[in-house]
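Rest of the complex left out; these chains stay put.
Letters A, B and C name the chains as they come in the text, with residue numbers starting at 1 for each one.
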Amino acid sequence: MTSNDSVRQVYISGELVPEADAKISIFDSAVMLGDSITESTRTFRHEPFRLDDHIKRLYRSLKVARIDPGHSPAEITEITLSTLDANRSLMPEDDDCWIVHNISRGLLKHGPSPSQANPATIMIFTDHLDLRGWAKYYTEGCHAVTAMSRAVTAQSLDARVKNRSRLSYTIADQEARLVDPEAQVVILDVDGYVSENKGGNIFAVIDGELLTPTPENCLAGVSRQTVLDLGRKLGIPTRETRLRMYDLYTADEVFFTSTPYCIMPATKFNGVEVGNGQVGPVTKQLLAAWSELTGVNIVAQAQRQLK
Amino acid sequence: MTSNDSVRQVYISGELVPEADAKISIFDSAVMLGDSITESTRTFRHEPFRLDDHIKRLYRSLKVARIDPGHSPAEITEITLSTLDANRSLMPEDDDCWIVHNISRGLLKHGPSPSQANPATIMIFTDHLDLRGWAKYYTEGCHAVTAMSRAVTAQSLDARVKNRSRLSYTIADQEARLVDPEAQVVILDVDGYVSENKGGNIFAVIDGELLTPTPENCLAGVSRQTVLDLGRKLGIPTRETRLRMYDLYTADEVFFTSTPYCIMPATKFNGVEVGNGQVGPVTKQLLAAWSELTGVNIVAQAQRQLK
Amino acid sequence: MTSNDSVRQVYISGELVPEADAKISIFDSAVMLGDSITESTRTFRHEPFRLDDHIKRLYRSLKVARIDPGHSPAEITEITLSTLDANRSLMPEDDDCWIVHNISRGLLKHGPSPSQANPATIMIFTDHLDLRGWAKYYTEGCHAVTAMSRAVTAQSLDARVKNRSRLSYTIADQEARLVDPEAQVVILDVDGYVSENKGGNIFAVIDGELLTPTPENCLAGVSRQTVLDLGRKLGIPTRETRLRMYDLYTADEVFFTSTPYCIMPATKFNGVEVGNGQVGPVTKQLLAAWSELTGVNIVAQAQRQLK
């Protein structure tokens, strides 16, 4: 097992294979139909963060998509931890990793029926948590920019079903980057309410209150939930509500949440300074609380990667 | 090249590989983001049908999705024909094949930017055109059933961008199959207008007129265009319009169009007979005209596969 | 008054008549325009349940519909109780009855004006509460199925105006029964939010919380209110919110509420098991509390009718 120590191993439907060999058939429904369910977890101090919440949401998504993974949640948890163990030696001491689950409906059957004809394809991989792209935003803040297109409505596909049919997110992200190549996209729903980022949730601090959209029109993110939990613990008034562009323009603070970076402050919205244009005190307080919760200085970890 | 004669060859980014080896990395944006553009062409008498139209639409989709395929349309056409040639010996004389193009944005880059970091992944394969699942519908008609979910609106992702982020279609299809395991789904848009089938377009014949939705809310299908062309040639009044469930309930004839089966009559809609419950004369006339156009008896070809 | 003892008496605009003679002119606006307001109350131990709430809602509906019933709420209450008394001897000791109010705008006037030209037609009847159709669902749970059509929006006709123009509900119900002839329909509103059943409200228990749509898009049911009241009394966190299909797919428990059956558990939603596919503990707790409140074992009463 010497080789395992030098290259990352990926779990694919029962086997650990070297990352470079982690391939699936182009006839898999993941490729042919974007028909896969996913989760992204990260570690703190090399231990998965809220893995149970991720596995629970994974099974909710699979249920709605009617994909039979062929494993119980406990089994998937065990496989996940084994996969993490197989790659543990590759994690630098100061860094952490992603743990990504992709579960597709498996190889397609020909003809008119959409029912699952073959075992699901289970892909689980860990990956070095490369934070270099986000590191500077912890102190400078990023530029949040509204897309021109609108989020897929839940009556077409509920954003809470975390899935890999994400072309609309990619297009929205590209639109935002027309304004600023480093923009982080703010996608609105068809009624003009703030929905989500291409892979994260959005918060605003307005008159001392911590606000974020209800999951009516966005993913019910685990990082989002962590911020709500931390906010309540810190005594910050928090509310799940509906936000509009006006709220982000006039907010005192705005930030994104997502698995890899946890909290990413935005100091500009559509070219206009958020608040006084600096990362705000509530954002900092939440980042500090999250660091304390996990025993990892989140900002320092990311910034070390820049050196 | 003897082996080429016995197994199908798939073109993947510059190489022909045996079908069983046609795999891509799970880190490809096709797998990770459903981020690929597609076309499905078929042959008649072993020659591709309206390939130029398919290639033209492919490049329109790529343009909107901002994927650089790294090839000109002429080059892709040439590769397509070569791939077909490499598999020609495997086609039974009486049968035909699919030609499928999948083009993804390639391997993903880490971090916050969505721009294309690597060459596109080009997948082109031919496949035996297995019509057994549809063959009986030419004479019996299928059961068209409305989904509960609604089509993704064009302001989220235009259905004319033929792509592989299709989970919403799969879910809609499953909903229809709750009514009848063999149902063919009729997806409505969020305003309740008939949009499309999971992989095809929908026509109705009402009071002698041939009607189909405008491409405002559905794929501008090549088969759909062929039917419109044939209809006009045959002197049947045709109109692109907006249809509702009422129109399908009260139509004299209803049928689907798609690349593999060309025209699939529906004789039941949500449990109610369409017209007199038989495949109608306009549908038959169009099928006959299409057979004549291509020199292939479309119905007979499919039915032979059942034997 | 001997005859009163053997056939049910119906109150029609001032008179008690035998049920078989309970007829109205086909020129009544109830028949010609579906122009009538309604309430359905039931008895427990032969006494009307929350009759005041029903009468209050009745007068709210009449006000919005601009129908002048020609009686005060107190008068209608008195007539209701008299009608119940006239039929009391017909109620088996163990069973209960419906009390239904229909109030139409009365006989139509010809010509262009819609104003009420004649006295309202008041119909009040009691009816044996036949629970046989629902009895088995208390232990097995029913199958909740989403309709293809969408609920009438409140800007066309507010669902809180409890009325007899219900063709859209009937059609939605028929659509759900295409999936399962015994399906109980879940109607979504035009934005894809869960609205109501054809004659009842919908609840979900998710992560220990009792949830039901706000009356923005559904009837503000008296049974619904009873469940909210009982839930609060039992210390169950309750919330009026917006629900989507995702919530029903992933809920731990789902149930309907309506006057005749009080609470009807659903153990399947669109073919997928709700929770573990059994009637859940919160549902049972609420049914027990309701039974206690009324002194009638609701489940036993229904099941006795099956024997």
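Details
Criterion: a contact is a pair of C-beta atoms (placed from the backbone, for glycine too) under 8 Å apart; a residue touches a chain by one contact, two chains touch by 3 or more.
In this text, all values refer to a predicted model and were calculated from it rather than measured experimentally.
This structure file shows 3 copies of a single chain, while the whole complex it describes contains 6 copies.
Criterion: only the chains that are shown with their structure count from here on.
In whole angstrom, the spacing between the mean C-alpha positions of subunit B and subunit C is 46. For subunit B, the set of residues touching two or more other chains reads 149-150, 190. Within the complex, the subunit C residues that touch subunit B are 145-150, 175, 178-179, 188, 190, 192, 245, 270-271. Those residues of subunit C that touch subunit A in the shared complex are 188, 191-192, 242, 244-246, 249-250, 272. The residues of subunit A lying in touch with subunit C in their complex are 60, 63-64, 66, 153-155, 158, 160-161, 214, 216.
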